[in-house]
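With one protein chain removed, the remaining protein chains of the complex are shown where they sit.
The first chain written gets the first letter, and so on, giving A and B; residue counts start at 1 in each chain.
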Amino acid sequence: MSVFLARRFLTFLITVSGASVIIFLLLEVLPGDPALTMLGVDAPDSAVAAIRLELGLDRPAAVRYVDWIAGLFHGEMGLSYVYKVPVTELIGQRLRVTLPLAIGAMLLATLTSLALGIFAATNHNRIGDYGVMGFSQLGLAIPDFWFGILLIILFAVILRWLPSGGFPGWDEGIWRGLRALALPVFTLSLSLTAMMTRVTRSAVLEVAREDFVRTARAKGLSRRAALWRHVLRNALVPVLTIGGVLVASVLTGTLIIENVFALPGVGKLIFDAISNRDLMVVKNVVLLFAVIVVVVNFMVDILYAMVDPRIRIQT
Amino acid sequence: MQAIETVKETVRPGQGVASSGFVRRALGHRSFMIGLVLTGTMIILALVSLVWTPHSPTEIVIAERLKLPSPGHWLGTDQFGRDILSMIMAGAQTSIVVGLIAVSLGAAVGISLGLWAAARRGWTEDVIMRLSDLNLAFPVILIAILLTAGWGPGITNAILALGIYNISVFARQVRGAGIAMWEREFVLAARAAGKGNLAITIEHILPNIISIIVVQATISFAIAILAEAALSYLGVGSQPPNPSWGRMLSESQNYIFLTPIIAVWPGLAIVLSVLGLNLIGDGLRDLVDPRLARRR
Partner (left out) sequence: MALLSVTGLTVELQTSRGMVPAVRGVSFDLEKGGTLGVVGESGCGKSITALAIMGLLPDGARTTGRVDLDGTDLLTLDEAARCGIRGNRIAMIFQEPMTSLNPVHRIGRQIAEPLRLHRGLRGANARDEVLRLLDRVGLPDPARRINAYPHQMSGGQRQRVMIAMALSCAPDILLADEPTTALDVTIQGQILDLINELVDDTGMGLILISHDLGVIGETTENVAVMYGGTVVEQGATDRLFAKLAHPYSQGLFAAIPRLGEARRGPLPTIAGTVPELADFPPGCAFADRCAKATDVCWRLSPRMQRIGPAHRAACHHLADGQGKAMA
């Protein structure tokens, strides 16, 4: 187990360092002078010189990269060029919207899809199964931002039950915050639910055909007991895999959904930063997202090993 | 894992997608045919729009703005009085072009890397797989954001982002299926006959995993259409005046309190195209793998 952990952790470190190098290259080296990237090619020379001095862009790229990474180890991401506040502070504020959105959607999708997937598998080739599969086929084809717009039209424009967007902040009370997040969470969960439902269903069907399930039934377990005690834990492995992969799509989903519902989260922050050419913000936010994706994949690997004892030995 | 199983069970040397009875079985596969019709419609709309659209998709007629569907404008007009049907037809071009280039790019590089990893194993495979781990740390939108922040907005960003993302998708699939194929007897026989890695890969490995690649390409195309729409919606994809379904939706969102219907059409176009491609992909998987098909 510890060899396994060490190897995974090494892969994790390599991937994270690789990601930071790629981000730095793409933003600050390959496009040319970052000062020009931030101000535009038409900017007066004096302004360009000023920003170079202010952000230390006159130093060699390698030095700036090491500086950036060293800063990260001290919990510093530099100042936002536009807002003139530390980037860590900006991200911290915005995560208070993004994290509840992402976690809420993940939870909702997991619960719904496990229920739907198991239901479909136990009703294999019957009407309930076809219904669930039709729903998930549709859920995969609907772009989440359009689904969000449709929900706004229905609940905000026609029924007027919920706000069409915006976020009052948690200080205005938990209830109002949750109300503002209800539609976004539901929107974000749609495609996740569709995907995980399919995987859950086929995993349960696959495992239900295994010899050891027949053994369980031969012991006298009922269909239901065999499902809960023998099928589900084995079926969890593929569901976990896809769950790990989907964390990436939840995160990028928040970027889109926050723009649909005008939520002041990290997604809104990064697109504003792109418009404002605020490289400091873009660089650090993208790295943060990439790191989260890698960390989650790392954790999924560990989880596998806990669910399936065979993996611990193999690797 | 699923893909590896599939290959072991069903694909024999020389048996590709075009095996006998394929067309007959395809014609009897309902959801596959529905997918074919939907996708066919999208392609025809795009082709027709090259030579003809009911109105110009870019002409601005302020007097005609935000009209509901009528005989003159079947799907109505947008906030600039442009004909929505014409814009959707022209938007199909954008979706198809972006999808085609991005998937071809990803497939070309990804398949080569995957085949290489499967043939060489050892450290070559390790390096390729670690690179693909790194690639997976950057979802499509993150790549597009980086490109846009560095080089400014443009459709090229969307194409590149999707292409890069697809490299690891194809590389992983092809490597898995390829490794399973390398363990088969006929490959052993070819090796015993003194054939090299490259010859075996081209003559034996590739033809036998082509069905998996076709299925993946279909699914990737569907994902590319969704992603292009999302990127254009966010403003980091297709730029005005180039028509795009995603940007039509972002523009329509400002008018949902006035004429909500204009936010419906582009979305429907996306859903039907993606649904069509997904149904084709699932259908192909059934058709080339009867073992799985029987279970449905």
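The rule we apply is simple: contacts are C-beta pairs under 8 Å (C-beta built on N, C-alpha and C of every residue); 3 or more make two chains touch, one makes a residue touch a chain.
This is a predicted model, so every value here is computed, not measured.
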Left-out chain, listing which of the shown chains it touches: A
Option touching the unshown chain, where A:230, A:268 or A:283 are the choices: A:230
Interface residues of chain A (partner: the chain not displayed): 124, 210-212, 214-223, 229-230, 233-234, 307-310, 313
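Here, only the chains that are shown with their structure count from here on.
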Chain B-touching residues of chain A, taken from the complex the two chains share: 11, 14-16, 18-19, 22-23, 26-27, 30-31, 37, 125, 137-138, 140-146, 149-150, 152-153, 157-158, 164, 205, 238, 248-249, 251-252, 255-256, 259-260, 270-271, 273-274, 277, 279, 282, 286, 289-291, 293-294, 297
Complex contacts: residues of chain B adjacent to chain A: 1, 130, 133-134, 136-142, 145-151, 222, 226, 229-230, 233-236, 246, 249, 252-253, 256-257, 260, 263-264, 266-267, 270-272, 274-275, 278-279, 295-296
